[in-house]
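Only one protein chain is missing; all other protein chains are in place.
Presenting subunit A:
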Amino acid sequence: MDETVAEYIRRTVLKIPRDEIRTMLQTWGFLSEAQLQTLNFHQTKDNVSQDVVQLCEDNSADIKQAAVLDIIYNHIYPNKRIWSVYQMNKTGEEMDFFDLTDFKKKFKRRLRSALKNVTINFREYEDNAIWIRIAWGTPYKKPNQYKTSYVVYHSQTPYVFISASVLRSTLPLLCQALVVASNYHDIREMELRSHCLNSLKDIVFKRYSQTFQTYYPKPLQERNVAPENVDLRIIQENRNEKERIQRVNREVFGDGPQPKLEFAQYKLETMFKSNPKMDVLDIKEPFRCLVKFSSPHLLESLKSLAPAGLADAPLSSLLTCIPQKARNYFKIRERKGFFPGSFVSP
């Protein structure tokens, strides 16, 4: 077995948390159950990984099989990478059946025709997600297994989720191969990025909770009916306001959990409006500034601002339009017209 393959397997096993190693090796399926029984998972991870490499040596693993283990690891821990969303367009109305074998063949052929030294692996999952792992080489060097890009594509949708590696120069090749394989015409990057792949899927596939007005009776969940025997001396002075805030919040954000985003970035190119006596304004140029909101869970924290009394309800539509517009990078320019204001560029 190749030295590089052994080292790659060893490093991949080291990344896996100790409790998950056994299950992941089972999902991988390359080592038999009998071989897995011989492993002692309680020793140090270093030793465990060495033992796994030894077993793989016995089974003569090659780089393709090692790559499958890497895909399985990244599928279970996708949040360790940053994912961008790309949207494809096609002008025709033909409905296609999406033949998976055809897709794979076209993708490999297109990519290999541009660059021979690539390792390409596919893996399909139950939710119609196709995971593609690509390890990039150069025209003169073998593929570097540590410089990988991942692509997640759901058939018959125009969205692709890409976690590019450090090699941004390979992105155009990757995009072109995707467009050709999926029978679309072109592809563009959307202004939507996050660590949480499932939340990105929720946003573009519209799987997050939106409130729609319907007559269909939904169970009344959070109606806090005040108990009858409350102390009469305690008066809630702004109960109406509190209820209004709850109602407006629910209309905007819905009842369910929000998709998980880590940041929203607004690039302002607007004029500075303030006291005309300040010298800064003599220059009639847009005042460039960048506002970035960061949070472990941005949308949940925005949802809790108004009930916590930290902001007025309703919140600015620039913040609340994020899932609806499917973007978290904005450019705000001056609106040219009768009413000075700002408008968001498409």
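Please note the rule applied: a residue touches a chain if its C-beta (ideal position, glycine included) is under 8 Å from a C-beta of that chain, and two chains touch if they have at least 3 such contacts; residues count from 1.
Throughout what follows, contacts and distances are computed from a predicted model.
Set against the options "Eukaryotic translation initiation factor 3 subunit I", "ATP synthase subunit a", "Centromere protein O" or "glutathione transferase", the UniProt name belonging to the omitted chain is "Centromere protein O".
Within the set A:Glu3, A:Glu33, A:Glu126 or A:Glu237, the residue that contacts the chain not displayed is A:Glu126. When the whole complex is considered, the residue among A:Asn40, A:Thr214 or A:Asn240 that touches the unshown chain is A:Thr214.
Per the touch definition above, the residue from A:Thr27, A:Gln65, A:Ser155 or A:Thr270 contacting the chain not shown is A:Ser155.
Contacts to the hidden chain, counted on subunit A, fall at residues 93, 95, 97-100, 124, 126, 128, 154-159, 204-206, 210, 212-217, 232-233, 324.
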